[in-house]
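Supplied in structure tokens, the structure appears directly below.
All protein chains of the complex are present and in place, except for one that has been dropped.
So, chain A:
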Amino acid sequence: MQVLTSGKVGPAGFTPLAGAGAAAKASKDGDRMLTDLSMYTYPPSENITLEEFERLALARLSVLKDMEAFKLRHPNKSEKELMDKLKQLKQKHMKGLAGVSASNHEEEVRNDLISHYVLRLAYCRTAELRKWFLAQECDMFRLKFGTYNPAEHEAFLAAHAPQYRPVAEKELLEVMDDIVKVMKSNLETKETLMRAQQDKRFYKVSWTRVPELVAQRKVLLRGGWAYVSRDALAPLVVAEFRAGVSKGLSDMARRWRQMFPVEEEQRLQPLVASLTSRSLTADYSGVTTKYGDVSAANLHHLAVRHFPLCMSHLMGTLHSERHLRHGGRQQLGLFLKAIGLPMEEALLFWRSEFAPRTPSDQFDKQYAYNIRHNYGREGKRTDYTAHNCTTIVGFSGGLGDHHGCPYRRLDETSLRAALSRLHCDDGKVEEAVSKARDGHYQLACAAAFEGIHRVPELDVGISAPLQYYAESRRICTERDLTSAGTMAATGGAAEGTDIGEQPGGTAGAGGVGDQPGGRGIKRPASGLPGSLR
């Protein structure tokens, strides 16, 4: 059992912590709000298990990251659509964690609070992490707050931001004329004026909270109270939210050492530290069993159809130059292992690729040992896992190195050429290039995937080359099955379907579905079904 209270993690015992006195207890009761919108002023105060700690954090992280990716790929969505997407993501990641009843508001609220604070802990250490976290949380808050109707606004403010007091009707009558004058003097549009006069919901707040508005005489002041319209309220509340979370983050960072008592250094601290670099997607290790037809012979064919650009680029360079430097060998080698290339096949493949420039015995001396080591047959026999996108993007290389993420490394012309060589659809090539230009490499890869396989948008982003490969094979397998089915029905040839340029209703072309892909491969093991260039 584990304890989390007032930002200070208590001893990992079974005794519940006394809590920070009356204040914390009162706030917990106050947290029983109508919805899960919160200013997160008070941290949660209860005992939860380590598993739940981790699970909630990862769930919220998935929501935030998916939301970010969604917004980046669709910059012009309306607020309603964004809100729908948010709800969908929350449903997907965070519901059902409570176990008992997914629509239980209290559970939702509790999970929201806990996950926020755990992520704060994880994302407070560096300025860059803080900036990202703050940006995502503020966006989400703004979105949620913006979709509230007036009554909900009032309830929220009453519960969480009591410094904003609604102005009573009688008082409003007295000040309305002056408020209109203020708005006119600030050159507000007629529509804003009309809306303010009709809405009739005004709030007053102590002037000390809105110094920027006071400095520009944008509000009416009476006896120290500033009168703001409901429209003007949202940015203020968001600003307060932002300030609160930002301050919380810096406080946490400053008191990092106090966050964890000594006993937790081995348990909680590494867990929290790892949260930021964790891969959020499922493990794709089942790939080797599902598509167990990988051998040295069909690698090139697989490379063209199923490898992500990083790997196919390496394959191409390897083939043309008959050599790869260490970084490239590692990146490609581990990937090949992950997709199920057996070690003997790997040795065969590398030897034959290197053969024109490297004699066999030299190959044995210089490269064979490394390959065997990767497969865990030498030295300390570790089973190395293939790299994920984050790591690969981070690789640095000099001239003559071809590893790393090509969306980052290659210039635009080479990128376009490479993608068209892979038969990527032109529109998607442009999209990938522009995403790469903006630094969103994984989104560029996803765009390329969509272009090559002619699928509408991928629901999940690409987070590892292995994932790309697995998805690619799954889609092609599904297409095979469908087309094989239709072909069988029409009595056509067994194989050799034109995979990719499908006529009629590709079952797999619906983004990520839940169809089991592994129903066995219908293609012959060594088959290049038809011409596919």
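In the analysis below, contacts are C-beta pairs under 8 Å (C-beta built on N, C-alpha and C of every residue); 3 or more make two chains touch, one makes a residue touch a chain; residues count from 1.
Just so we're on the same page, contacts and distances are computed from a predicted model.
Participant: Given that one chain of this complex has been left out, which of "DNA primase", "Scarecrow-like protein 15", "RalBP1-associated Eps domain-containing protein 1" or "Amino acid transporter transmembrane domain-containing protein" is its protein name according to UniProt?
Facilitator: Missing chain, UniProt protein name: "DNA primase".
Participant: Among A:Ser185, A:Ser250, A:Ser274 or A:Thr385, which one is in touch with the chain left out?
Facilitator: Spelled out, the listed residue whose C-beta touches the missing chain is A:Ser185.
Participant: May I ask which residue of A:Ala151, A:Ala215 or A:Leu399 touches the chain that does not appear here?
Facilitator: A:Ala215
Participant: So one chain is hidden, and I want to know which residue out of A:Pro75, A:Pro162 or A:Gly224 touches that hidden chain in the complete assembly.
Facilitator: A:Gly224
Participant: Give me the chain A residues in contact with the hidden chain, please.
Facilitator: Here the touching residues of chain A are 21-22, 178, 181-182, 184-187, 207-208, 211-212, 214-217, 220-225.
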